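For this depiction, one protein chain was excluded, whereas all remaining protein chains were kept in their positions.
Going by the order they are written in, the chains are A and B; count residues from 1 in each one.
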Amino acid sequence: MTALPDTNPASQLSAEMFESPTAYAAALEAFLSTDERATPYLGYRPHSLEDSAAHLTGLQALLFDSGWSRLGWPESAGGLGGDPRFRAAMFQTLWNLDIPIPEPFTTLEILVPVLLVFAPHLSDALLPGLLRGDDKWAQAFSEPDAGSDLASLRTKMEPDGDGFRLSGQKVWSTFGHLSQRSVLLARSGGPGHKGLTMVLVDLDQPGIEVRPIRAEDGENHFSEIFLDNAWVPADRVIGTLGQGWAIAMYMLQWERGAWGWLQQGRFHQRLQQAVELGTPNAEFAQQLGHAYAMAAALRLTTKQTVERLAREEQLGPEVSVDKLLLIDAELATWDAIRAYLGPRFEVDDTLQWLRHEYLFSRAAPIYGGSQEIQRTLVAQRVLGMPRD
Amino acid sequence: MDLSYSPEAEAYRAKVRAFLAANLPADWQGLGALAGDEAEEWADRWRDVMAKNGFLGITWPKEYGGQGLTKLEQVVLGEELARARVPQYRAVDTTNIKMLGNTLVKWGTEEQKQKYLPRILSGEDTWVQGYSEPEAGSDLASVHLKAELDGDEWVLNGQKIWTSRGMEGTAIFLLARTDNTAAKHRGITFMLCPISTPGLEVRPIRTLTGVEEFCEVFLTDVRIPVANVVGPVNEGWKVANSLLGLERGEEAATNPIYFKAELERVIQLARDKGRINDPIIRDRLAWCHMKVEMMRFLGYRILTAVLRDGALGPEASISKLFWSEYHQVLADLAMELLGPEATVREGRRPYKHYRADEPGAANSSNSWIDVFLMNARSGTVYAGTSEIQRNILAENILGLPKEPQTNS
Partner (left out) sequence: MMDTDTLDMLRTSLRHVLTEATNVPLADRLGELGWDEVVADDPVTALHTLFTLKGDTVSSADALGPRLAAALADALGDPQLTTATVGLESPFGPSSLTDGSLTVDAVVFTPPSDNPVVVRVDGEHLAVVVGSALTCTRLTTTDGELAQFRLTGTVPAAQVQCIEGATASIAWNAMVTHGRWLLACELVGIAQHVTASAAQYTGERIQYGKPIGTFQALQHRIATAHVLVVGAARLAEHAGHSGDEWSALVAKAVAGQAAETACTQAQQCYGAIGFTWEHEFHHYLRRTYVLDRLLGDWRSLEREIGNELMNSRHVPKIGML
């Protein structure tokens, strides 16, 4: 059993919570539903993305200061130890209480596991600030001419003294305009996979301009990032020069697997909202039943993935199955909710947030590697179908 | 789009109606109402009545036994027969009259037309289709059946497969490879071959419903006279493809009538099973109705284009995809309505193995089980698979770039 590290006096963590994610989740649920500092977050409905970001930073601070969000991260990086199932249990608990997951948590789930392996000096130094919400990061991989075909990206990385200079353009960086730093993939060498390097760059510098892009729900979900001779010191290289592609592939198991678990909690929660709001109607029984069945399939599949990650197994191309199930479940969930709530869904002022989520659900087959790309990966790499 | 028919066509319609009134039993329900063998026998007899009264091959010139009428009359005839719930001909006449007969009208020599067309109409000859081979399915242009010229005979060696109703055929039309050196579409020749020719052997293949519906045909040193080539040597690809289009016009106009009759049977099934007020079932029935109506109007457009321009418009290429994919949904729905009954075989099986069961068929489980397992499911495979249809649609109609993989 882990000894309880020195935590904030406000913490209500006890030794037994470290024993199982279930015990931890139960205690966290009790804390959040009774502690009045958590009240502002229960059933919170954002007015805008920026409002929500500001508001939920408070939640991040609360969870960090009282120790809850530090479980599941190594002590070296400011965590309290325990495997990733504790993080998964925290997400489930937040959804159970209808508390939106702060966006930085989702970024963390994708980026930090990579730093822990390939740049522990960065995660050790920076994880606490990131977890606490003092610091926010983005992911800058895609470019206008490098989407699915990411390996064709062109942002240039050239040595300059004890660091590097970056020039080029990135696009679709989620939360880019609200972030202080970004993990970025750039071309440090020749063409192809081998010429790519991953870095952590400060966005707040003269060579960088970040412009938000309004998404179809009217919110600034993502940004363009223009880099003109931007500076990145040598110790901000993640892994080694030319290792960028391999690291990006390593990242996928988190981006496709752990992400799926986080999202299934939301799908169950939103279906719960819908059955509370709607009037039973046999016409929609099958649609709702189907959405639920897909969400349940996603839940059990990603549960296994999280457990494998917790055992530090190396996951292969089979994580694309998790992502594909996520797409099916997300689309089915929002289609069913929209059908079941009927006209109310379209016009009720209090359901604006749900309509936004509906619109955003349409992006599921695109982000994190499109549905087509994932299907091809499953066919060729999992099922052994021939490549051309 | 012009929905009115010419006065000549309407006059022909009156003639067809009079013929039907005089020749059909008063209580005629449709072929589907007859039990198994009876339906086959009735269809054979009916075909003779049609032939004797000049209702087969009506667009063929009179000198070969036809009526010298236009495509429009052919459509009117199809419409009236569908409405009266009678088949146009036997199942095997699809390859016999529609495919081979029409090909000969367009490409046959004078001698071939005189020799074969009357025998097709009289039922003396029955032609089946020998295009596909084990190694040439979607990629039909790669047919291997070897044809070598020896004096004034072609010597054929190779194999055909999936020949529908091959056991009923007295003759087979073949695509054979006559030039190995040319590009693959260029070295193919269209040939005629009696089944009784020495060296030709037909073996039935059992389908998944347990019946012997299609066949393999083996050819070993089969000798046929050079006079049996249709169209120019090495231009068989063109010959085979030239008719596809014009047939689609007629099919597009009459298909929806059969599908409508079939949908009515499913609606009746929903009533019989007490599911007619079930909102989910009603949604799905309404969806099917919309699709059938869309097929009807699509049919009009295709037909109008054919009559006006003598060529198919872009609509034609979605017709096959549309009906075949619709039909799978319809068959699923029928099976769902049957409930547990769908697992037990009761009643007669469909007489045809394509598309809808015949009008008048009872809502017996056997009618729907075979429609579900065979007719509906195979619709997306035969006559150009859905994948091939989509490639054609994307590349030829929408102008999308060619799939890199099929450039070869």
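Please note the rule applied: contacts are C-beta pairs under 8 Å (C-beta built on N, C-alpha and C of every residue); 3 or more make two chains touch, one makes a residue touch a chain.
All values derive from a computational prediction rather than experimental measurement.
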{"item": "Displayed partners of the chain not shown (whole complex)", "value": "A, B"}
{"item": "Touch criterion as defined above, residue of B:G137, B:G199 or B:G360 at the omitted chain", "value": "B:G137"}
{"item": "Omitted-chain contact residue, chosen from A:V306, A:L351 or A:A364", "value": "A:V306"}
{"item": "Sole residue of B:I280, B:I318 or B:A362 that reaches the chain not shown, by the stated touch rule", "value": "B:I280"}
{"item": "Residue, one of B:R17, B:K62, B:R345 or B:K402, that touches the chain absent here", "value": "B:R345"}
{"item": "For chain A, residues in touch with the removed chain", "value": "21-22, 25, 85, 88-89, 92, 268, 271-272, 275-276, 278, 280-282, 284-290, 292-294, 296-301, 303-304, 306-307, 321, 324-325, 328, 340, 372, 374-376, 378-380, 382-388"}
{"item": "Residue ranges of chain B at the interface with the undisplayed chain", "value": "132, 135, 137-139, 142, 161-162, 205-208, 210, 214, 280, 336, 339-346, 365, 369, 373-374, 377-378, 380-382, 385-387, 390, 403, 405-406, 408"}
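Please note the rule applied: only the chains that are shown with their structure count from here on.
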{"item": "Gap in Å, rounded to a whole number, between the CA centres of chain B and chain A", "value": "54"}
{"item": "Chain B-touching residues of chain A, taken from the complex the two chains share", "value": "281-283, 285-286, 388"}
{"item": "Parts of chain B lying in touch with chain A, wherever the complex brings them together", "value": "278-280, 283, 404-405"}
